[in-house]
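Here is the structure we will look at.
Every protein chain of the complex appears in place save one, which is left out.
Up next is subunit A:
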Amino acid sequence: MANLPVGGIPATIDEMLALLSSHDYLASRSLATVLFLALRMERPLFLEGEAGVGKTEIAKVLSAALDRPLIRLQCYEGLDVASAVYEWNYPAQMLEIRLSEAAGISDRDRLEHDIFSERYLIRRPVLQALTSEGGRAPVFLIDELDRTDEAFEAFLLEVLSDFQVTIPEFGTVKAAHPPIVIVTSNRTREVHDALKRRCLYHWVDYPDARQELEIIRRKVPGCNEALSRQVVAYVQKLRTVDLFKNPGVAETIDWATALTELDRVALDPETISDTLGTLLKYQDDIARIQGGEGRKILSEIEAELRAVG
């Protein structure tokens, strides 16, 4: 383990935390630990958690912090090898065939070799991630893996365990420097154990109040301290209310931004009711909070904040 190439990779967990923090990402210590491990052990990191807790953001921040290119594979149902790994440039290949015909070349093997060469290969994200240039392995983000189907998941097994793909006409492409792989999932379905086994796993939770307040301070600098405290306390309370969809960190930031834009200095029932759409995305939830419940939460947090001083 100790003799790994450690170019730019933090040497301790504290360094990892500092690095993330310097790029305005406030990670919990356990998240920093698994990130650190993923880098040191060169293993993919599988991040699960509710939507809007900052899973995708981690990959972006890592890429910026370690100065690596970010290659993103957004997954969707029906994603196949042609759009994820590679495709051949067919029109150009056809043209090549016609040209060699016209030139009277009849060497089949050579033609085949020419047609299926790098020149006509279109690299999609997976191949790009494996064939990085300049010796700097990229950060490879496989986003929302749960949206693909099982067939694609199975294909990824080879990529994630050996960092290689096989192209029948071309041979096996193996990464000289394994990319830093971050896989995210919103759990819209269960991902197969075989894939998870190849990864380190971490459940990304909502931040606690202290962390969330710090996030607002950094991401919405225009939001005044008292309002930030109220916003965070309110959102933290909302998450305990058993809503259909809890607001994520992204929503908290949106809300704080919206309130700042509206020049509000404190929460009041009317403002909450008008801006609830930035926070809650289901009509049922909005209706419920706009009713008595929202008012109740507000008076609760006001009492709590007064008690704290």
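The criterion applied here is as follows: contacts are C-beta pairs under 8 Å (C-beta built on N, C-alpha and C of every residue); 3 or more make two chains touch, one makes a residue touch a chain; residues count from 1.
Please note the rule applied: contacts and distances are computed from a predicted model.
Trainee: Which name from "Flagellar basal-body rod protein FlgC", "Transcription-repair-coupling factor", "Nickel transport protein" or "VWA domain-containing protein" does UniProt give the chain that's left off?
Mentor: "VWA domain-containing protein"
Trainee: With the missing chain put back, which residues of subunit A would touch it? List them for me.
Mentor: These residues of subunit A touch the chain that is not shown: 1, 13, 29-31, 33-34, 36-37, 40-41, 43, 46, 48, 77-80, 82, 87-88, 90, 93-94, 97, 100-101, 106, 108, 111-112, 115-116, 146, 149-151, 169, 187-190, 193, 196-197, 200-203, 208, 242, 244, 284.
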